[in-house]
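Have a look at this one before I ask anything.
Missing here is one protein chain; the remaining ones are kept as they sit in the complex.
On to chain A.
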Amino acid sequence: MDAPHSMGTTIIGMEYAEGVILGADSRTTTGLYVANRASDKITQLTDNVYVCRSGSAADSQVVSDYVRYFLNQHTIQIGKAASVKTAATLVRELSYQNKSFLETGLIVAGWDTHEGGSVYGVPLGGTMLRLPFATGGSGCSYLYGFLDQAWQPNMSREDAEKLVVKAIALAIARDGASGGVVRTINVNAYGVERNFYAGDQLPLFYDELAPRPTLIHF
């Protein structure tokens, strides 16, 4: 019960025409035990910037809390919304300066007036890299080739959302440490929208069986 909780995880951040989509699975594990099958791994930093968390649940939560605090002060001081780059830089600074204590990979994504939608990957160790799409967590290994082929620039919102959901579903199918539901957040100039996809709404692949009415009746 008290063992360190890890988020096996699959997380994605993706740019589309008008903004960004962040997506994540919802499985939090302690060893083999699923501590939370419906966790929310996408956390708000400011009105316009969100972060996907992976790795140690505690580490990622604390880093997010610090960055939210710094950004809140920063927003008051400069008198306008912080940029996604600033948020990502703060996340990177904490990750890099404390690399020997932390084990968390984060994806910072959001929308600002200067760059529109942007996605920054901040993996273990504290690199910061702006990318058109970023993946993280134990499930991301299964997605590299798929997203390299499937991602296009300037997708519509619907296409981008479908792609994120499909990618996470693929990772959940192969990665034991990822599972549960798929949560997405869409951030653009007009605001923020949350979505939730339960198991029955996720696409099935190849040799997976569709749920059928059982022959056993109680």
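Points to keep in mind about this one:
As a convention for this text, a residue touches a chain if its C-beta (ideal position, glycine included) is under 8 Å from a C-beta of that chain, and two chains touch if they have at least 3 such contacts; residues count from 1.
Heads up, the rule we're going with is that contacts and distances are computed from a predicted model.
The unshown chain of the complex is recorded in UniProt as "Proteasome subunit alpha type", chosen from "Vacuolar protein-sorting-associated protein 36", "Ribosome production factor 1", "Queuine tRNA-ribosyltransferase catalytic subunit 1" or "Proteasome subunit alpha type".
The chain omitted from view is touched by exactly one of A:9, A:29, A:86 or A:188, namely A:86. Hidden from this view is one chain, which touches chain A at 74, 77-79, 83, 85-86, 88-90, 93, 114.
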